[in-house]
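Shown here: the complex without one of its protein chains, the others still in place.
Labels A and B are assigned to the chains in the order they are written; within every chain, residues are numbered from 1.
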Amino acid sequence: MHIDENTPDAGWFTGTLEATVGFLRAGSLWPVTFGLACCSIEMMATGTSRFDISRHGSEVFRGSPRQADLMIVAGRLSNKMAPILRQVYDQMAEPKWVISQGVCASSGGMFNNYAIVQGVDHIVPVDIYLPGCPPRPEMLINALTTLQDEVKKQPLWQSRRKEIAAAAEAAALKATPTSDQFGLLR
Amino acid sequence: MSTTESFTPTGAFTEDPDAAEYTVNGGDWTDVAEEAVRLGQQRIVMNMGPQHPSTHGVLRVMLEVEGEIVKEARAGIGYLHTGIEKNMEYRTWTQGVTFCTRMDYVNSMNNEHAYVLGVEKLLGITDDIPERASVLRVLMAELSRIASHLVAVGTGGNELGGTTIMTHSFTAREEVFRIIEMISGLRMNNAYMRPGGVAQGLPEGGVWRIRDMVTKVRGYVDEVADLHLKNPVFVGRTKGIAKLDLAACMALGVTGPVLRSAGLPYDLRKAQPYSGYEDYDFQVPTSTDADAYSRTLLRMEEIYESLKIVSQAADRLEGLGDGPVMVADKKIAWPAQLSIGSDGQGNSAQHIRHIMDESMEALIHHFKLVTEGFDVPAGQVFQATEGPKGLLGVHLVSDGGTKPWRAHFRDPGFNNLQALSMMTEGGQVADVVVAIASIDFVLGGVDR
Partner (left out) sequence: MTSGNEISQVAPEGRTLINVRTGMFGATGDTTGYDLMNTVVTMPGATERPYGSWFDDAVDILAELLGDKADEAIQYVVVDRGELTLHVAREHLLDVVRHLRDDQDLRFEMCLGVSGVHYPADAGRELHAVYPLLSMTHNRQLRLEVSVSDEDPHLPSVTSVYPMNNWHERETWDFFGIVFDGHPALARIEMPDDWVGHPQRKDYSLGGIPIEYKGAEVQPPNERRQYR
């Protein structure tokens, strides 16, 4: 995408629609307010003045998942909460992304026990895993900007379909054939 | 649902048991109202949370409303149950600090404080804790209290629509966090206190920075108080709302600012002082209004009192100079000293040299104490402390081994949340949020 800065009164830029849409999407990722535990306090701190997430266009935390693009799973997810997390995720409109903030959300962390889901990727697909307990607000912002880079690159329509098909094929080629698999199968 | 005989349904849902019960699962309000009219049902059961921006985390409230009036409110908890108590049984006594600091996560230090005092009582070393360690504990506990109250006031304001209150309170909180981070190395979940003392002393220039912080935070808190407490919308929405009088507080075991707002100046730091709280000069703010406004007011006043304690603790640390921050007993004291090196915080180079180069015994000692831990004689204790939200108690049972047999925490939030029904029933739906904010619980502590 190119914005012409030299022409006076330049009211235009050149670029593909894909890049433009990506740029706009990345600049306005609205997170759903989904605070679970300690990490959510750091998420709130990220939203306030010292760290100020609004510099990256994500200060609009939405209470309703239908208005949000990004779910920051901030904290440990209990087995009792897991179906609710999934429901909130399902209620979000496409396209949507998930950041798993903190080791609890990413892998269960130090709570390797009966109550905690050992990683939210059992429940929802995760785009960015953010380690730390809790990750500092700077780290959360870093995760966000990393995600923004990904979002900017996401293809649209026909090329997206092609890409998905290519990725699926590559994954299928790499996967172990069923005849060679042992254990843990339904 | 449990299968016990003694379970009896409350029966309060409908007067007419045959009338269809109507539960709202979201959707357009006009449709909801029409459906309610069609069913001839006045009462509507509404579900608030567990994912709701104003429930302070993952609390679920089941509301039964008639029009705008709440007829019954029941809280559902457990959505953040983490199994911390059980997990602690599988770790050493020192590692337990790491778990309990994550319970009520806006108030890490007071959780740790209660726990380490309990362990020390079990060990019988309460009187051997160096004074410098006790002062540092008080300092950190009060900083945590300030941070906790700032979150309570800030999010409480945010839930009533005043985002500025939250950003302002958090700005003040960040100043507190700079100090906590300077001393413990972490912003949250510090695991700074250890059975026997604290992890490390005050770094160079610490006292000066604490004094600087006190001035700054006082300024910010002044601003928040001006902005918040005099705001007519805030006053209108909280004065006389969510009342809970003294009799109800006593019946429901409510402690902390909610109890003090009802007129009883009960504060364990005064009643049963621990860690030398009797030597500090501070007041216990109390009110008799017993409403949401007075609770916010008390929290603000408590911040000022805590700042007073912090200043006194800083003075004392200056007077004490360098000294031990761990008990002298080498069988209990954590062997390593932390220091800041070129690669961040870690064991001091001096200690590493000692155990790796100079003394085989020191290495064995270090290894045994760090991996296996110390034995705690069999028995049980209950230690109560005053957390920012009320009486924070810990019940510890030891089987004489290196791990707790049972650790149970009596979190004030868990207990105080029982009062939600009493505060909200008969009031407006909008006041439920005010009541929740005024109790000030944190689900991490409630569910553990």
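By our rule, a residue touches a chain if its C-beta (ideal position, glycine included) is under 8 Å from a C-beta of that chain, and two chains touch if they have at least 3 such contacts.
Predicted model, so just to flag it, every value in this text is computed and none were measured.
Out of B:251, B:328, B:349 or B:364, which is the one that touches the chain we can't see?
B:251
Could you tell which one of A:104, A:123 or A:141 touches the chain left off the display?
In the full complex, the listed residue that touches the missing chain is A:123.
Out of B:83, B:96, B:285 or B:427, which is the one that touches the chain we can't see?
B:83
Touching the absent chain in the whole complex: find that residue among A:112, A:145 or A:159.
A:112
Suppose we count only contacts with the excluded chain; which residues of subunit B make the list?
That gives, for subunit B, the contact residues 1-2, 4, 6-10, 77-78, 81, 83, 85-87, 90, 121-122, 124, 250-255, 264, 266, 271-272, 378-382, 384, 391, 393, 395, 397, 399-403, 405-406, 408, 410, 414-415, 417-418, 447.
Please output the residues of subunit A touching the missing chain, sorted low to high.
So the residues of subunit A touching the missing chain come out as 79-80, 112-115, 117-118, 122-123, 184-186.
Here, only the chains that are shown with their structure count from here on.
Approximately how many whole Å separate the CA-defined centres of subunit A and subunit B?
A distance of 30 Å separates the two centres.
Which subunit A residues qualify as touching subunit B in the complex?
33-38, 40-42, 44-45, 48-50, 61, 63, 65, 75-76, 78, 80-81, 84, 88, 110-116, 133-134, 136
Which part of subunit B faces subunit A closely enough to touch in the complex?
Residues 50-53, 57-58, 78-84, 86-87, 98-99, 102, 105-106, 151, 155, 166-167, 170-171, 173-174, 187-189, 443-444, 447.
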